[in-house]
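Of the protein chains in this complex, all but one are displayed in their positions.
Here is subunit A:
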């Protein structure tokens, strides 16, 4: 996140451009290099790794995390958080499954979208109107919707029948869930980089005060960003129900951590104002490739968590050191 370099002093043009060249390259280049190194390593260690079916596997395994990370990237660039995405996904899936049993698939899909939006509106209302910190708000709604899912759904899982679209493979043997992730990622990338809404998101994250003073309705925009995150939960709830053919109280457990890890790994600053969807996709792939490769090498999945956590801390530490280097 080289943009955070805080130099207001007059610099000679040569120094400025030198610093810029030094700053510009590593932003996502370092991530890309790391990803390629990972890929090279696993290719050497597993002959199956670089095959088309495995590549499709990696992307498919990222679909749910990735869709949530798309909404999360918008929020974090604006300087906000949503930790309720995992339990929101589970709650949407349960509401969908129950509605599908009595109303049928199509009306139940509508219910799922409304429930997802509702969660986003609740988070947005609490943060922008009541003024509760986003971390605390969504920590609260995380607990509430996990609890609701467990109380309403009970201990056993609820079956969903006739809803297996997400595992259909219409093109190049790629499941629809993975395609949906790619479409949403591209859409969010375009929204962030090319639209007025995207500009206002960056502006709010860069300096909420200044954004207000150039006439941006900061609260309205943030509310909308939370609703988008809620819509992402609606989509992932549906994808999850379709992929598994059922839903339970453990659906989407711990997703919020995977989502935040990928976004931050992808270079979005916790302070807001920087980052991109492209970076988030790189962050997702770095974690996804690591998990997939370790599985292929028969490394226990518990160690995959250790590796992902270590990676996150290393990436952010590296960035801190680099910023200090640039500043001095």
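As a working rule, a contact is a pair of C-beta atoms (placed from the backbone, for glycine too) under 8 Å apart; a residue touches a chain by one contact, two chains touch by 3 or more; residues count from 1.
We take it that contacts and distances are computed from a predicted model.
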Pick, from "Sugar ABC transporter ATP-binding protein", "Cytochrome B561", "Succinate dehydrogenase iron-sulfur subunit" or "Gas vesicle protein", the protein name that UniProt gives for the chain of this complex that is not shown. "Sugar ABC transporter ATP-binding protein"
In the whole complex, not just what's shown, which of A:206, A:238, A:290 or A:308 touches the removed chain? A:206
Can you list, in ascending order, the subunit A residues touching the missing chain? 3-11, 16, 19-20, 194-197, 199-200, 202-203, 205-207, 209-217, 269, 273-274
